[in-house]
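One structure follows; several queries about it will come next.
A single protein chain has been omitted from the complex, and every remaining protein chain is retained in its original position.
We just call them A, B and C in the order they show up, numbering each chain from 1.
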Amino acid sequence: MGKLIYLDNAATTKTAPEVVEAMLPYFTEKFGNPSSVYSFASGNKDVIAAQREIIGNALGAKANEIYFTAGGSESDNWALKATAEAYQGKGNHIITSKIEHHAILHTCQYLESRGFEVTYLDVDENGLIKLDDLKAAIRPTTILISIMFANNEIGTIEPIKEIGEIAHEHKILFHTDAVQAFGQVPINVDECHIDMLSSSGHKLNGPKGIGFLYIRSGVKIRSFVHGGAQERKRRAGTENVPGIVGFGKAVERAVSSMEKRTSYERELRDYMIERISKEIPYCRLNGDPVKRLPNNVNFSFRFVEGESMLINLDLKGICASSGSACTSGSLDPSHVLLAIGLPHEIAHGSLRMTLNEEITKEDIDYVVDNLKDIVELIRSMSPLYEDFLKKQK
Amino acid sequence: MGKLIYLDNAATTKTAPEVVEAMLPYFTEKFGNPSSVYSFASGNKDVIAAQREIIGNALGAKANEIYFTAGGSESDNWALKATAEAYQGKGNHIITSKIEHHAILHTCQYLESRGFEVTYLDVDENGLIKLDDLKAAIRPTTILISIMFANNEIGTIEPIKEIGEIAHEHKILFHTDAVQAFGQVPINVDECHIDMLSSSGHKLNGPKGIGFLYIRSGVKIRSFVHGGAQERKRRAGTENVPGIVGFGKAVERAVSSMEKRTSYERELRDYMIERISKEIPYCRLNGDPVKRLPNNVNFSFRFVEGESMLINLDLKGICASSGSACTSGSLDPSHVLLAIGLPHEIAHGSLRMTLNEEITKEDIDYVVDNLKDIVELIRSMSPLYEDFLKKQK
Amino acid sequence: MYTEKVMDHFQHPRNVGEIENASGVGTVGNAKCGDIMRIYLDIDENEIIRDCKFKTFGCGAAIATSSMATELVKGKNIREALEVTNKAVMEALDGLPPVKVHCSLLAEEAIHAALWDYAEKHGIKIEGLDRPKSDIHEGEEEEEEEY
Partner (left out) sequence: MYTEKVMDHFQHPRNVGEIENASGVGTVGNAKCGDIMRIYLDIDENEIIRDCKFKTFGCGAAIATSSMATELVKGKNIREALEVTNKAVMEALDGLPPVKVHCSLLAEEAIHAALWDYAEKHGIKIEGLDRPKSDIHEGEEEEEEEY
């Protein structure tokens, strides 16, 4: 294969070379177990503390409020299941939204099967939850509000500060899945009244298999993984030292470069959105045009099915993703696209392209030029398009 | 520091250079998300399948019975909590032993707080469970037997095949924590009637932060981490591709070298045990002398506290561990040493040294020579030794 | 994920298009589920399929199976065409991933639907041919979650 244009940074990112560099010594040289007494290993305890400090700082949190996990999914599961268990005495009601990641939604469904009640808030056509809906959903038994910071498919950034204020006012715990937002938008847990926050290393050029859950001190949730005394007795398991070091490095990198990087990406993003909107007929931008992750482009193309777009793009060296059912092997398209009101057949024709700082304007032009041809080609084979054209006449 | 003699391979191991080598491309080159459609990433799906195959083969299991996790603790938590939940209808009784790792014991305590009943089997003075006790403990409501394959402190290898047969006879699920045993002793899940088995990468020269749970097909436990459809919908989270690749490589390495490596280690181990037994008075070998992990040496020295031994050894460049309370910051010494019947003060004076194939006979001599001096020095400062000598007169 | 044959038929689909005044046309699937196949047949007086064209809205496998199915029925007589099962299409493509098997079923159904249309138009009955289901996914279960 020749050139590769990787436009799927919401799925995963390349581990930055300096991140790998930082991790390497912890595999073969400083491989000791941080719990050990001898000096060869006990230094790793300090190294972990330093990463906790970096991450805490990035969020306006204290270092000891950061608990390392194996990734975003574990963090989400921990936050929801342990809160449900710990605050069961207070109530059994949880509020979330219809556009959460499956790590939240399937956990909520699990909790429903265990006797909890869950309200799944609707979103508007741009994917924003409505604050009035949230207020109306609150019950005396509500113990948790979990709303994602930014959506992984359509890039919409939710009104987190306002949600936090409502939660705070009602003394309800507030968790946010910030897997897509952390490192892309500034976050301050105090300003937004966030009590718990999930993050995953591989979404911001860190390694896979490492994440964290921020837990505000005072929040009384217990371990999700029981065992050894690691992570202040709240998450057992020998620490993934290289992973933690890599995560710390990635956060440092993401935070220090955030302004420059995201303003670059935002410009490219808007250029791409403009070209596609203008040059490809019968398309629709999904997600909020303004309250949007700096690197997210998501369109639906009528009469086109997503997977066949993806394969054609792949043949041109372009990596992208789709909310099409076909990419997941199920029959229903993305729940997010349905929640913003797209009919099934249009949801099937969606394409997500998520940029990074290595993408150039030339790359974007190459992608859009190819995309135009591909959409045209697929439409020429589409019975839906045939019917549509006949009706037009 | 000069020479470093690492004798704490039960705590963690050095990631083998060829394992790191195997992992490296998956950080920066082949970093794609295995769930993606495009060819750049979808190859990673096959790579993961290949590792599953390697690991399945090593256990006499099918590849699709291997589910990757973040480590031994998660595997243990998953096996116990999900079994408890899935088989609740059948009963609420679990049988385990007093010498399990905390990942098992604390999970059992958690389950007790949720209404389950747990029998903690005693062990004999060598750390072996008694099969008659096991049989006697079985109730009509017993849903799970979880006994570790080999103990992490004293190295005792339990009669797994016999336990499996008893479990099988009574149609009770059998889980074994093989975190210390896998890669050190041959394991066949069918021969031993094992239904679930936990393992952790970093104990066999693989990376930290990766493990697996073997689940025999037909065992109906659900997800521990809910979310995406990874691991056949049973363990959500973007796959830790480098970790999985490293784990596969480590297993390949451990299995192919097992015979040669462990017979080398066994010889060294027995040499070390003999020298210590002969040359240091008032000591006791902990764990079974024969049914023993090939690399485990564990002694208690009377009148000596463990941590001060460790620090003195550390000053000589020797890394070891102790069941002393002081190393864990709690007041009680290791529950394993108490379970084999050691009085508290003797349990405090225990020392575990776990070898690897890089250790030489000269290293062992260096360690034993130093250990002799250190034990003597500490005893010369010990009021217990003073009292003992006075009584001897 | 796809075999070389599938990719070949996806990249160079045979028989894409429409046939004006076709002897029979069948459309199956629905947009809701993400795949629709339409097959046009041109059948001569000897009941030989002279020509066959398709239009498909769907994933890579849907397009490739449409293409392969049209290739397989072209030149065959009606009875032979009925024997072009989804298995035959899959085999001709060197296999499909399990989650894509339903695409090959869709191709089989599309041919049957076009033949049914031909039979209706000509007032004949083709033995072994049932009225096409209105929705190929009817009665098809969503892939069961393993546990």
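One rule holds in what follows: a contact is a pair of C-beta atoms (placed from the backbone, for glycine too) under 8 Å apart; a residue touches a chain by one contact, two chains touch by 3 or more.
These numbers were taken from a predicted model, which means no experiment stands behind them.
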{"item": "Sole residue of A:R52, A:R234 or A:R269 that reaches the chain not shown, by the stated touch rule", "value": "A:R234"}
{"item": "Residue touching the undisplayed chain, where the options are A:R114, A:K161, A:K220 or A:K361", "value": "A:K220"}
{"item": "Residues of chain B in contact with the chain not shown", "value": "303-308, 311, 315, 324-327, 329-333, 343-345, 348, 380-386"}
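As a working rule, only the chains that are shown with their structure count from here on.
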{"item": "Chain B and chain C, separation of their C-alpha mean positions in angstrom", "value": "56"}
{"item": "Where chain A and chain C are represented by their mean Cα positions, the distance between them in whole Å", "value": "39"}
{"item": "Per-residue multi-chain contacts in chain A, two or more chains", "value": "307, 311, 327, 329"}
{"item": "Chain C, residues touching no fewer than two other chains", "value": "none"}
